[in-house]
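Supplied in structure tokens, the structure appears directly below.
Of the protein chains in this complex, all but one are displayed in their positions.
Which chain is which? They are A and B, in the order written, and residues in each are numbered from 1.
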Amino acid sequence: MDVILFLIFALIAVVCAINVVVQTHPISSALSLVGVMGSLAILYLLLGAEFIAAAQVIVYAGAIMVLFVFVIMLLNAGAETKKGRSYLIPGAPLLVVFLGLTAYYVQRLFPANTMVTFGGFTKGGPREIGEALFTTYLLPFEVTSVLILVAIVGAIVLARKEIE
Amino acid sequence: MMTAVPISWFLTLSAILFALGVAGFLFRRNIITVFMSIELMLNAVNLSFVTFSYQHKEVAGHLFTFFVMVVAAAEAAVGLAIILTVFKNRSTLNIDDVNSMKN
Partner (left out) sequence: MELLDSFIVISLIKAAVIFGVLMTTLAYLQWVERKVIAHVQVRPGPYRVGPHGLLQPLADVIKLITKEDLVPPYVNKLPYLAAPFLAITMALLSISVIPFGPEITVGPVKTFMQMTDLNIGVLFILAASSMGVYGIALAGWASNNKYSLIGGLRSSAQMISYELPMSLAIAAPLLISNTLSLRNLVEAQSGSILNWNILGGGQIVSFIIFIIAAFAETNRVPFDLPEAENELVAGFHTEYSSMKFASFFMAEYANMITVSAMATLLFLGGWKAPWSAEYGSSLVPAAIFGIAAAVLFYHGANAHRKRDKLTFPAFGAIFVVIAAIFLLPMVQGWLLPLFWFSAKTGGILFLFMWIRATLPRFRYDQLMGFTWKFLFPVAMLNLLVTAFLVAWFAK
């Protein structure tokens, strides 16, 4: 059951990720990326990361990617006009070789002594995350809030209308 | 019939997604797609964080993922604002055309 789930969603993730790279129209890429994020959220659930799975859908797929889609629609960005498909001829086989090598090394580095089963890790709920976040990781948490504030101010300054 | 997934499969998937992100980052010319490739790489890294979290039965990896998400949100806000400004000034989204400091 776990293996089937993993294979299905891993396949969806990889196909969507390839689609992100090869689609010429940005909105198709954006939607494929949403597909990757959705299937990763399912895989997070498989790994027992319930809170992260929910945050992945809410923050990544539901907020960040909506912002992307919004900007693409706002700029009415068309498909890439310059033909840049020639890279696929040497690129695709090289990528496959590279991926094969990566997979081989990962398999060698991490021998299959740790098996993932659903329910094998149960500390990924909101309670545990919250406890760790507000005790051990309190300082990074506060720093990220400052980062967000800086980002908001920066985005407003960049995107504001010029006042003559 | 296997009943459990080896942890290396998750890491392999993460590596594949990361490599695809790098490929998109290098080969694509649309500034928005390049940006999305970066998000793809961040997602791939998040997957390995969560996987390591499972391996060590620790919650720390989840928190790293959480912070990556926060940083990605901030990055998206600023990055898209920059893209909007670039488009306003040059009316193009092709990164090859955005190659001079002056207009």
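Convention: a contact is a pair of C-beta atoms (placed from the backbone, for glycine too) under 8 Å apart; a residue touches a chain by one contact, two chains touch by 3 or more.
Please read all numbers here as calculations on a predicted model, not as lab measurements.
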| item | value |
| --- | --- |
| Visible chains in contact with the missing one | A |
| Contact partner of the left-out chain, one of A:V57, A:L99, A:V116 or A:A155 | A:V57 |
| Contacting the left-out chain in the complete assembly, out of A:L74, A:V96 or A:V157 | A:L74 |
| Chain A residues that touch the omitted chain in the full complex | 27, 31, 34, 50-51, 53-55, 57-58, 61-63, 66-67, 69-70, 73-74, 76, 125-126 |
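Simple rule for what comes next: only the chains that are shown with their structure count from here on.
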| item | value |
| --- | --- |
| Whole-Å gap between the CA centroids of chain A and chain B | 6 |
| Touching residues (chain side chain B, partner chain A) in the complex | 2-13, 15-17, 19-21, 23-24, 27-30, 32-33, 35-37, 39-40, 43, 46-47, 50-51, 53-55, 57, 59-60, 62-63, 65-67, 69-78, 80-85, 87, 93-94, 96 |
| Contact set on chain A toward chain B in their complex | 1-3, 6, 10, 13-14, 17-18, 20-21, 26, 29-30, 33, 36-37, 40, 43-44, 46-49, 51-52, 55-56, 59-60, 63-65, 67-68, 71-72, 74-75, 77, 80, 82, 84, 87, 91, 95, 98-99, 102-103, 106-107, 109-112, 114-117, 120-121, 123-124, 128-129, 132-133, 137, 140, 144, 147-148, 150-152, 154-156, 158-159 |
